[in-house]
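Removed from the display is one protein chain of the complex; every other protein chain stays in position.
The first chain written gets the first letter, and so on, giving A and B; residue counts start at 1 in each chain.
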Amino acid sequence: MRETTGNAPFADRRGFLSAGAAGVVAFFAASQTKAADASEDTLDKIKNTGVFNIGVREAAPPYGFKDANGEYLGFSTEIGKAIYDAVNKELGGAIKANYVAVTSQTRIPLLQNGTIDLEAGATVMTIGRSKVVDFSIPHFVTSTSVLVLASSPIKGVADIAAKRIGIPQGGLEAALFRTANEAGTFASAVKTIGFPDHSQGITALQTGTIDGYSTDEPILYDIARDPSQFRIVPLKMNATAQTLLIRPGSSKFKRIADQTIARLCSSGEWEKLYQRYFGDGGFKMTLPEAGKVLVQMNSWPA
Amino acid sequence: MLSALARYNLTLTLLAVAIALPISCACAFARLSTIRWIALAMRVYVNTLRSMPLVMVMFWVYMIVPMISGRSLSAYWSALIALTCFEVAYFTEIVRAGVQSISSNQFAAAVATGLSRFQAARYIVIPQALQRMLPALLTQSLIAFQDSTISSIIGVPEMLQETTIINAREQSPVYYYALLALTFLVICYGTSRIVRHVESRLRLGVHPRTSKV
Partner (left out) sequence: MIDWSILWQQPNGRSLLEALLLTFQISAISWALSMILGIGIGLLRDAPIAALRVIGTTHVEIFRNIPLLVQLFFVYFIFPRILPTFAKHLLFNYGWEIVASIITLSLYSSAKIAELVKSGFNTIGAGLHMAAASSGLTWWQSQRHVFLNLLLRTITPGLASEFVTIFKGSSLAMAVGVAETTYVTRQLGTETFQWLPVNLYASAVYLLCAWGIAGVMLLVEKRVAIPGRIGG
């Protein structure tokens, strides 16, 4: 029997030509994908449906996670809740909150097709993304640091020149190091290697296949609880502003979201949240300089 | 512990195989159908899925399904759907080969005795085809089991991922990865021996000239 599984899949050319034709049709169909109803302001949609869908992260501590009882907690999640309270008050108090778990892959599609009205996670503001979604004012700022073994000779930014640094795949560290290499920030270019998951990066660090693992500081604090094994080297290369995502064309909704964040910052609530999730209650990460500036910038006078 | 997470690999594989098999039987007949567009559509599906890496299929499902259905899909369900669609393509080819090796005389005879075409297919041809292709089906299922580790790339906490996480804590990569490799070796080698045993036990009557049953 010739046609068993061992054979090359496209031995019959007609089969492939049809696949190609189907592909072209699919491409055109996909290009007409229905965007969310861009004409409707999110606030009106919430008023009409009576439900406020909040997209939250369930596996990204401390921005968003699920606790043992299945409740959604987290720094960004709580800010999302605060926005819900503000929207609820604005619309008369009858709006229900619906929490939808999202991931970094699904946050944009779900926002665009209306499944969620706000994404409260750990999304960094980039120009590319701003073409697709609207941003609230930044609710958090982090910087990228490098995790090294306690015995490593790397002590500062200058030391990572010509080293192999692991980064998470699907993150923005790749773009960061690429730009830095091109601008000549390091004496010789840094080589970055992307791993699908933080645990693989840590394993690579432990076995010595990479010299350091670089991602957002809070995540490094989360992985590196043991100071006898690991050390965190701040790079001071960037300050990435993180934001909540909003559908384009929703200026009324965005106004409420921004005002909520401003109020949290000026009233001291933001700092309490920070301490609960990042500081004494969480990773023991002291508020970086950029964070203090963020709070000041967001504390709008009345 | 490692063994607790065989729960993900095993359930992924078993569910995917269990769901894919009946679908593949139908698809195999669709592939052989006299209605041109059905046969063509099946051929497109099978050829496309067999040419793509499983990682790509998983990325597709993970991304596309939320866009269409509007609901977020967990990594586990994405992996399951992707693996099922993937295995349907492979199983369809296997079942089709099996069906084609069953002489059409049997089909004609069945219809002549009054069975409908569907009944003839379901009660006469498919059981024999499956029996003939059992070794190939089992081998493909083994491959599916091995492929279930690929779901770690989209974040399913299955065996390979668990090993990496435990290793990040305990720091003896040699021990843990060797344990994982050994587990797979034992399961897959053991099953393939059983397949060979089954193969030798199933001596079916083969027509001397046409090699059809």
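The rule is short, and it goes like this: contacts are C-beta pairs under 8 Å (C-beta built on N, C-alpha and C of every residue); 3 or more make two chains touch, one makes a residue touch a chain.
None of the values given here were measured: they were computed from a predicted structure.
In the complete assembly, the contact with the undisplayed chain comes from B:L160, out of B:C25, B:A110, B:L160 or B:V195. Residue in contact with the omitted chain (choice from A:A86, A:A174 or A:A262): A:A174.
Considering the whole complex, the residue from B:I35, B:A112 or B:V174 that touches the absent chain is B:V174.
If you put the missing chain back, the residues of chain B touching it would be 48, 50-56, 59-60, 63, 67, 146-147, 149-150, 152-153, 160, 164, 173-174, 177-178, 180-181, 184-185, 188-189, 192.
In the full complex, chain A contacts the hidden chain through residues 1-2, 6-11, 13, 16, 19-20, 23, 27, 30-31, 33, 35, 104-105, 108-109, 126, 128-129, 131-133, 164, 166, 169-172, 174-175, 178, 193-196, 200, 203-204, 207-209.
As a working rule, only the chains that are shown with their structure count from here on.
Averaging Cα coordinates per chain places chain A and chain B 36 Å apart. Against chain B, in their complex, chain A makes its touches with residues 1, 3-5, 9-10, 12, 14-16, 18-19, 22, 33, 59, 100-103, 105-106, 109-110, 113-115, 196-197, 199-200, 202-203, 206-207, 223.
Residue ranges of chain B in contact with chain A, taken from their complex: 40, 43-44, 46-48, 50-51, 62-63, 66-67, 70-75, 90, 93-94, 96-97, 100-101, 136, 140, 152-153, 155, 161, 164-165, 167-168, 171, 173, 211.
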